[in-house]
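Down below is the structure, laid out as structure tokens.
Every protein chain but one is kept in place in this view of the complex.
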Amino acid sequence: MAETIIRTENLSFAYEEEGNRIPVIENLNLEIEKGSFVAVLGHNGSGKSTLAKLINLILTPTGGTLSLFGEKVDEKEMSDDALYALRQRIGMVFQNPDNQLVATVVEEDVAFGPENLGIPPAEIRKRVDDALDIVGMRAFAKHSPHQLSGGQKQRVAIAGIIALRPDVIIFDEATAMLDPRGRADILATIEKLNREFGTTVIHITHYMEEAIRAGRVIVIDDGKIVLDGTPREVFSAVDTVKAAGLDVPQVTELMLEIRKDGFDFPADALTFSEGADAVEAYILKTRNKKEHS
Amino acid sequence: MLKDITLGQFFPGNSILHRLDPRIKLILAVVYIVMIFLAKGVTAYALVVLFTVFLVAVSKIPVRTILKSLKPLLIVLIITALINIFWNGGTTPLFTIWKITVYKEGVIRAAAMALRIILLMAGTSVLLTYTTSPIALTDAIERLLSPLRAIKVPVHEFAMMMTIALRFIPTLIEETEKIMNAQKARGADFESGNLIKKAKSLIPVLIPLFISSFRRAEELATAMECRCYRGGKGRTRMTVLHLKAHDFLFTLFVCFTVAGIVLLNIYLPVYTI
Partner (left out) sequence: MNAAELRGVSYIYSENTPFRKVAVNDIDITFEEKIITGIIGHTGSGKSTVSQLLNGLLKPTSGTVSVEGKDIWEEPKKIRQVRFTVGLVFQYPEYQLFEETVYKDIAFGPKNMGLDESEIDRRVRTAAELVGLTPDFFEKSPFDLSGGQKRRVAIAGVMAMRPRILILDEPAAGLDPRGRDEILSRIVEYQKKTDSTVLMISHSMEDMAAYCDKILVMNEAKPFLYGTPAEIFGQAEVLERVGLSVPQVTKLMRELRRRGYDVRTDIYTVEQAKAEVERLVGGDAAC
């Protein structure tokens, strides 16, 4: 079994507003394995982004424990250096591409992270070039970010994180503001990072089409995990997913609706070709039955 | 679209002036200004003009562009010239209008002053703003001032602020345009009325703009923290500026020009001011 690199035990986060304690994450237990591609699905306000910020040590939990790379994190005891060392291993890409680019030239922006780490110039150069190659933005190295499309900017932001050489990258609704093309580009980049470079990916989103492509889907509602499994397992629980304010693939829903009418269709078809397979299999089965009788 | 406006009038290019180390350019711009004020007579001025023409020629910036940039200066030039013509005394009266006598010295002085302003503008913009990107300029300022860190001057922080400002100006311009359009679609009127009414009509634009700027600042701060930013401490840079042969040659050339001006001032003073 692969190594567990993120583990939370009864992790909680709440904030105070006008004297009331408002819980966001409640007693959350989660283990994420090295090299996995996990999608965290939830509606706005479900606590999914808070979870990301807890893992990346931007927020401090109000209860429970968080272990990263096999070691328990205690921010009060931790030195600044140790904190930054952990942050470097867990990169984060945010929703609005405009608000995470610092420099006026693409390659300077990608260099920002490694520069902060105090890496020698030649090594920074190499990391920047490599990172831009991975996201396919090398040709735009000398461009200014404001000349790029949303999807391109977001790829530059990803390159800026890759250049830090993190073990884990959290995408905090990184596709929410993009058009379909931009989203497709980002998703392809995410899959490439996960498959070819073994980066552990946590992709936070409310688009089920994106979650389907992950190896594991976690559905969060009211700060709790309500479903956790492969996309097939999660989306076949159509009612639970819908109750969490999310969509299921049309084909999965279609199969469920047809089942409700008494037809024996599979509950876990996700793609259109799986749907077509299911229809075909059903037709062949009934035809055989008729022939036998 | 507003966002297409180039900032700081930088003209990308590959001339020798573009390739000069920005630190050298910054220092030489100061030397150039000194040079202008050093020049005393027609001969020395001629050398400065020659030098400026040389700068323009090697920069490959169209002369027209430079002349255009001088246009807003016209009023300043005229006023300076008039003041110098009428308020300067002298020994050689040329003519008298009403009760004011215009002296030859006044005219020379006016011409010299106007020329000085023109040279100042044209030379520094060719040397700096036209041929150096704002970011390179910021970078050069940070590096040149870095010794001041020893006396606790926040040089890095200042440069970082400049960089972020440069990065966000186009974004904010675009956003202003967007919000203005959105309010226009709600019937807002930015054009008619007196000054106070016009200023008031901008409130629906300014408030959303402020709010979004604060949101951006907050998000950017978080993103920077996630990218391990912790101030200038222990930071390295990807691009290291190295002085190259052409930097030394150009500096040497400027030194000769300065020497030339000093010599001309001493040995060939014609119509000095």
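Note that the chains take the letters A and B in the order they are written out, and that residue 1 is the start of every chain.
One rule holds in what follows: a contact is a pair of C-beta atoms (placed from the backbone, for glycine too) under 8 Å apart; a residue touches a chain by one contact, two chains touch by 3 or more.
Since this is a predicted model, take the numbers as computed values, not measurements.
Under the touch definition stated at the start, the shown chains contacted by the missing one in the entire complex are A, B.
Checked against the hidden chain, the listed residues B:His156, B:Lys184 or B:Arg230 yield one contact partner: B:Lys184. Interface note for the absent chain: among A:Ile6, A:Ala131 or A:Leu246, the touching residue is A:Leu246.
What chain A contributes to its contact with the hidden chain is residues 43-45, 149-150, 176-177, 179-182, 206, 208, 245-247, 249-251, 253-254, 257-258, 261-264, 271-273, 275-276, 279-280, 282-283, 285-286, 289. On the side of chain B, touch with the chain left out of the figure occurs at residues 1, 4, 175, 178-179, 181-189, 203-204, 207-208, 211-212.
The criterion applied here is as follows: only the chains that are shown with their structure count from here on.
If you average the Cα atoms of chain A and of chain B, the two centres end up 46 Å apart. On chain B, the positions that touch chain A within their shared complex are 3, 133-135, 163-164, 166-167, 170-171, 174, 215-216, 219-220, 222-230, 234-240. Residues 56, 58, 80, 84, 87-88, 91-92, 94, 96, 98-105, 107-108, 111-121, 124-125, 128, 144-146, 160-161, 164 of chain A are the ones that touch chain B when the two sit in their complex.
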